[in-house]
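Structure in structure tokens, see below.
Excluded from the complex is one protein chain; the other protein chains are retained at their positions.
Let's look at subunit A:
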Amino acid sequence: MAVGRSSRSQPNEEASTALGLLLLIVIAFAVFSWTATGFASPYNLYTLTRTAGLNVLLGLAMMVVIATGGLDLSVGATGVASAMFAGYLMQDFRFQMVIAIVAALCFGGALGFCNGFVVVFARVHSFIVTLASMSIIFGAMIVLTKAESVRDLPASFLALGKIRWFGYLSPMLIVSVAIGALIAIMLRWTDLGREILASGASSRAATLSGVRVGSRIITVHALSGMLAAAAGVMLSIRNGAMVPSMAGNLGQEWLLPAFLAPVLGGTLLSGGRAWVLTTVLAALLVTELTSGMLLMAIGEFWVQFALGSVLLLAVLLEKGRSTLMGTGEGI
């Protein structure tokens, strides 16, 4: 069954996008190594790979929803709420670390499931649903936790944040890349993945082909929630505590990196196409640009300005490309 927008040209497109991103990563590394003092120092490379691990997960969390033509604005709120949930299980109920983390992933998945359920059964666009759930989830978390951080965590959990490989590599990036590989396998080689992309490409055609589109939309929202939860746990490991404000007010600080990675990576905002490899590379590029600009002491507002401009430019370029090629693939 041929579903989605899979075609022989897609692997070539993905490869060329990946090559372009890889080249940009190398060039940016060379430029920042030359111009930003300490950029290539082992410690900066360690913190860069640690942050990249988080950004990869955020990008993937948004990418899977965009693949069906939707959006998830609640990734930050879901991620932090899930991490807080894990924290309370460990602190107040003395759950073992692994069980608490698995519970947090399930909790994130459940929150995402609720998003998807409302999107499908109320027939409301995911933008509105997740905008509302972002406030609901974050507000409920603040009320329940009284905005207090979870700080009494087991030593085994805290020890995870201290692991450093070869002096410059954070295992968080490896974990995120491994998760990305699993998602890539799912999207490319399983019926579930093909049905998700088909649902995004044309829900009507997918329905006529026997795909349960509503079920697939709920699935990607649940998956997005799980990935956001993983990001929340990862950031908590880095902080050694679960802090309600760790993704900013309402979790909004995570939105820009979450959108940047898939959009720069060639994921169509209209759905039907999602490339994991390029999303991962785009997350690396964004992290690298942020780190380099911070080291050059450009000023954080200018960093935000630059990243926002990159996002807008990527969207416009993709729109122009699809118009020129007459593919009909809208943004």
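Just so we're on the same page, a residue touches a chain if its C-beta (ideal position, glycine included) is under 8 Å from a C-beta of that chain, and two chains touch if they have at least 3 such contacts; residues count from 1.
Everything that follows uses one rule, which is that contacts and distances are computed from a predicted model.
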Chain excluded from display, named as in UniProt, from "Phosphoserine phosphatase", "Monosaccharide ABC transporter substrate-binding protein (CUT2 family)", "Heme lyase CcmF/NrfE family subunit" or "Sarcosine oxidase subunit delta": "Monosaccharide ABC transporter substrate-binding protein (CUT2 family)"
Given A:135, A:207, A:239 or A:270, the residue that touches the chain left out of view is A:239
Residue of A:41, A:156 or A:190 in touch with the missing chain, whole complex considered: A:41
List the residues of subunit A that touch the chain left out of this view. 26-27, 29-34, 37-41, 43-44, 47, 51, 146-149, 151, 158, 161-162, 238-241, 243, 245-248, 253, 291, 294-295, 299-301
